[in-house]
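Yeah, one chain of the complex is gone here, protein chain that is, but the others are all in their spots.
Should a chain be cited, it is by its letter among A, B and C, assigned in written order, with residues numbered from 1 in that chain.
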């Protein structure tokens, strides 16, 4: 079949990268896998002739089907036509086993579960790589001091290792959510209105066998109009993009020329293809040689920002009427696919982004130095409070800080160089060395190390849990 | 080029029908049209050699390009690669005119405007057909009385003509919004950061010529990070689907077996293809011959319900940083395309739906009759109030109604058959004929005719405006 | 303090009912509880004088504060002003312990966790009641046969017990999600930029004590800009409203006059207050005595339909910059509160709705009878297939069904009354009794009983798990 990506191929290098490559081929295969699993389950239940499962499975290859033959416009969903097309491709004996007992929604919903599992697995793999990269950064930059920024203003010192540790913990939480959502993926099998009536007393048994065949959970009862499983998979995706978007936003901000603390590395074979005739440099601009656009970070944001609206559509569509919804069900197919695709693509870009991130520690130090000690004013105040009382200490440092800002001088120079202030310090028994020490960013990092250790430990524990799960 | 629909081909019979068929081919053509328009504008401005415009235009055929050659993954958008590919396809002399003065966003945003115009035109045509069908229904069923329903409960009588008149006015309002949005579509041309610096003093002149060439409006200044034009086109689409969704919802409700007042007609060549080997009947089920699913109405809802989330994404993405956004711009491409596609498809389905709608007037009458006069209680009260005062009238009718509900009798029978009540009526000088008249639904339609006339008149005026505009 | 509900009081009977009553009073109390917990933790850590925790806790009563004194417009959040106001209310010795080491976001985020816990608990209680009601309905109506409906069209028979069992399982799944989200609620405590630097080496210890004091989880590290906990609480709410919205939609549809299979019962003291001067009947209309609007179901839908957009806002807001977001954090406060409020209200209405639901079994039977056997055509075909082969059986039944629909006759009458068909049946050795049996809806319920049992068993297990958890 002609491969028609869920995203236009035009934009798929951005929005359908890596595990995000989901289109017609994957969808049709998932539908066929569901039908094939049913045929095998029926055979095992004695409701289809021996060999029928094998025959149907062999015929269920997406490459042999053309979506145009499904007549989807007549029934509003592709399953009736696909089931007929599949039946035509198997022998006369096995044909009646195709789709037996099922309704279109059984096959389509089950296919969505299979697609979700495929995406969850791909995203989980990418998040593991991304988390490993974040863990390496946390270790390597445990003591790389930089200015922390709140409300986009410089605040107090942190280390880049702590920033990376925060990313790491969030990535691990996203991964844990994917694992939980994966366990919830369940087969759908209820027949025309959720009673499996056409299979008589055999329905539940076939459902259980189908769950085995497809390695999906068996639900309490058919979930045709209980859409929590769709929401759970979608939510796990949205949690993932929430984390990736935060990281990508941080990197675009840190990579601003005026900040310059990080930049994207060369993708080093990480999926980037050379342009047909060269000339197009990754993130480059032929006219402006200084330009190094953070392409991966921007691509992550291009993906992640589409997610809130798509998840909202799934939540809004959860109001399914009676035994099968008139419209709400149909409205799920595209946004669900898009969520899987965009999350897969964001994870691929994000992994590349973190794996190759170049950190400019000297620039971090320079940016921190340029704050001229002001972020440490709080620390100096604490030092003085012990000797001169909180109120007087606060007052003295506030005056010194205002003067430093006004004169464009380092806080140190004002504290030690302005006679009035220096005298007050001396009178309180504070030595210049103590002041200098209090102004040292490395001495005002609080629990930074503890938090980095905690993030690394949780990551190790998480990894252990995952591999022994 | 291989045609890769914006929607997976698998679902395109549902979500990419009619004017909603927008995919890579349309996108690439729009990008090329923008580049070709620029080459012509440059030539007219004396900034490209004679004939360059023609040469570039001749080469700008989407079918000759392959999206894989654009190297989109390197730059994060397809334009740099497309411009190079286009330059390779024109002669040595014209090549420098390709993309001259432009930045990627100039071409991509302008292409979005061209795609929006294409969609607006297709949707406008479909809405005109849909409105015509609604107008015919309003005229034909001006006196087809049915029960009005509020909060999904039977209320007071209306006519189906009034229902159709309401649909008509809404369709016309949606069409007017599309026309307004079309007038706002403007060329994008600002160069690297919105100054057109590389064209020196010639920039504004080229922009004006480009607007002429593409028949788009010339904006006050480049709108790279002022996204109201994107929102306006998106909003016009969302208004349209809001109207179509309401109509489709009404029809699914009226088509319920227990209501049965309308049903979808045979699509009569309206886009439906016969299934490959027959067997699949439109809206049918092989197992249940009584089943006639309202496929078109459901498809409309499947489209329209995806729209709120997509529009929200565009609104959220309007926060573009500085002179070009890092992510917010990229996040627009897919939802904007999806909005055009889904609205185009909903309009195609909606037109088919309204054009073929089958109205069951006897069933409407029967459903109304089954209310046994209760919806007219308010009318009877009004009749009596004149003779016996409001309070007594209200009391009498309330007692009668409660009794009718309790006994499952028509209100008429209670009013005229229960001695106590009949005596009270007689005492007040109310004749049985007057009671019967007050219970006649056709006598309690208020301004129904006036409103239908107003809707038809507004429609005629709108149509006149449009064709002389 | 003047009680200012998060929702305008005007609409709070609809959108702020029961556990959804969250406004300023609850918010201020949660903020104060966070500050008081911190004071106690500091005292336990030896960083505040003995008795400070008690003093601060005693002063932390929302009723004693006025939001106008917080100067929120100056700092963009109410915490700095609230902390000062609190410090003014405690003794000179304890005052320095107020807010020590904390940043505004520590207090505000922790308050959000406390509010979420409060709402989760209220919603969980309501869902338990709603689930119990659904379980009773599943048991009571296990054999109450009704027509199943797909795509808003009649399909095959189900029982109302199965419908209720589906609701039950979904309600239990929603409750399980709330429990999982509750376990994720964690204290926020990181100081100015997430290092707790102002507490030196004592930060992590204070954080652990604070978690104990407030009975919240201790996170791996501060989550100032990792918003998954906000999303998890929001998602648990959205899952709940998804389930409640489906149930309410079903009930509004089943309560349509033309269907009439259920209606809302009298709220029996379930929160409804009599109108001041009587006259206003629940769900009533003074003019139309037949009208009985499903007020509770409509209120549920009025709440649930606001949720997708609010959740989308939280997801979009998860992109927090650096160590504290400039805007994205602020954008969470109102939608998070609204999500809690609307879910609480929907749960209160939903519980009332299910607890009082009146089921009209005779009407269900009548509606099913009105289908005149057509939903059983599939069953008859299965019967005949054994005797006359699938193809002939299908052909015979299809002809019979078409004839039944055309003539408006029951399928039975056609099968047994039309000579040609009756002869064919007789020739195949099928007795009229067999045909009658195949047309009996009670014989075509498949796994209905099994599924009801499974839902009830899962519910019992769930309940057991919860109470022994």
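Quick notes on this one:
What we mean here is this: a contact is a pair of C-beta atoms (placed from the backbone, for glycine too) under 8 Å apart; a residue touches a chain by one contact, two chains touch by 3 or more.
Just so it is clear, the model here is predicted, and its values are computed rather than measured.
When the full complex is taken into account, the listed residue touching the unshown chain is B:152, out of B:10, B:107, B:152 or B:384.
In the complete assembly, the contact with the undisplayed chain comes from A:293, out of A:144, A:225 or A:293. Only one residue in the set C:243, C:297, C:340 or C:452 touches the chain that does not appear here, and it is C:297.
Only one of B:318, B:365, B:409 or B:422 touches the chain withheld from this view, namely B:318. Seen across the whole complex, the unshown chain contacts chain B at 96, 103, 148-152, 155-158, 162, 165-166, 169-170, 173-174, 177, 191-201, 203-204, 219-223, 225-228, 231-232, 235, 238-239, 242-243, 245-246, 249-250, 253, 301, 304-305, 307-309, 311-313, 315-316, 318-326, 378-379, 382, 390, 444-448, 450-451, 454-455, 458.
Residues of chain A in touch with the missing chain: 149, 151-156, 252-253, 255-259, 286-294, 298, 308-309, 312, 316, 367, 370-371, 374-375, 377-378, 381, 394, 397-398, 401-402, 405.
For chain C, the list of residues touching the undisplayed chain reads 2, 4-11, 13-15, 17, 23-24, 27-28, 67-78, 80-81, 84-85, 88, 192, 198, 248, 252, 271-277, 279-284, 287-288, 293-295, 297-306, 308-313, 316-317, 326-331, 333-335, 337-338.
The rule is short, and it goes like this: only the chains that are shown with their structure count from here on.
The two sequence copies chain B and chain C touch through a face in which the numbers common to both exceed half of the numbers used overall.
Centroids built from CA atoms put chain C at 32 Å from chain B. Chain contacts: chain C has residues 149, 151-152, 155-156, 253, 308-309, 312, 316, 378 touching two or more partner chains.
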